[in-house]
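All protein chains but one are shown in place.
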Amino acid sequence: MAEYFYISLFAVVALVVIGALLALSTLLGPRNATPQKLLPYECGIVPAEEAKGRYPVRFATIAMLFIIFDVEVVFMYPWAVALGELKLFGLIEMLIFIIILGIAYVYIWGRGGLEWD
Amino acid sequence: MFEGTVPLAHYLTLSAVLFVIGIVGVLVRRNVIVVFMSIEIMLNAVNISLIAFDHYLNLSNGQIFSFMVMCVAAAEVSVGLAIIIALHRNKPTVNLDEFNLLKW
Partner (left out) sequence: MEPIHAPESIDLIALAPVLVLSVFAMGVLVLDLWAGKNKTLLMFVSLVGLLMTAISAFAKHPLPAFAFTDSYIVDHLSIFFTCIFTLSSALAILLSAEYNERKGMKAGEYYALILLCTVGMIVLASSTDMIMIFLGIEIVSICLYVLAGFRRDDPVSNEAALKYFLLGAFATGFLLYGMTLIYGSTGSTNLFKIAEFIKAEGAPSSPLLLMGIVLLVIGFGFKVAAVPFHMWAPDVYHGSPTPVTAFMAVGPKAAAFAAFFRVFTEAIPNMAANWEILLCIVAVLSMFVGNLGAIMQTNIKRMLAFSSISHAGYLLIAVIAKSAMAGSGLLFYMLTYAFTTFGAFGIIILLGRKGEENLEMENYSGLAYKHPVLALSMTVFLLSLGGLPPFAGFVAKFYIFSAAIEEGFVTLVIIAVLNSAISFYYYLKVVVFMYMKEPAGEFQISMTPMTLFVVIIGIIGTIELGIYPDPIIALTGLN
């Protein structure tokens, strides 16, 4: 149990130090809040709008399409590992897989899913 | 105490805790997107168990399973987002309590 003693000692010290620092700075620090000071810090630039801004829904559509095509790549890892054994058959299988993805791509393109406006 | 490896039970506990966090999130939160994320936490909690079982029992099916789970989760996310967008066009809210045309 000796390890736990040191860990808890560390935790207690950390809490005390942090609490003391926070308490001291609120007690001793001068307070003259101006609107500029209350602004969120954005690397020195004056924030142009609320951080909780709204995004155009187009981003969501692109994100949706991205997720699907992105995750399919995981199947290529096990395939690549086993390709040595599967030989030409494996290559053809993967071609079929990619063609199926291609069909989805053609469909999305044809339906105008990739257009920005 | 410190043998250098983490026993299987720890992974399973982590996975169970995450799974329960997911369940509680689904049941308690009212924001559709957050409910959605909770469901993803549930699925990924299961992935942890799958991989842990594989590693400790020297199996390999679970790794394939977790690939499948990842892909299915991705497909689910995109269908779910699409449903939320479609819904948002008719009713601009993400609060579950406001979807009350049908009795729950």
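For clarity, chains are labelled A and B in written order, and residue numbers in each chain start from 1.
Following the convention adopted for this analysis, a contact is a pair of C-beta atoms (placed from the backbone, for glycine too) under 8 Å apart; a residue touches a chain by one contact, two chains touch by 3 or more.
Since the model is a prediction, treat every value here as computed from it, not as a measurement.
Colleague: When the complex is taken as a whole, what residues of chain B touch the one chain not shown?
Modeller: Answer for chain B: residues 12, 19, 22-23, 26, 32, 35-36, 39, 42-43, 45-46, 49-50, 53, 57, 59, 61-62, 64-65, 68-69, 72, 75-76, 79-80, 82-84, 86-87, 89-91, 96, 99, 101-104 touch the chain left out.
Colleague: Write the list of chain A residues that the hidden chain touches.
Modeller: 86-89, 92, 100, 103, 106-107, 110-111
Everything below uses one rule, namely that only the chains that are shown with their structure count from here on.
Colleague: If we count contacts the way the header does, which residues on chain B are in touch with chain A in the complex?
Modeller: 1, 64, 67, 70-71, 74-75, 77-78, 81-82, 85, 88
Colleague: Can you list the chain A residues touching chain B in their complex?
Modeller: 3, 57, 60-61, 63-65, 67-68, 70-72, 74-75, 78
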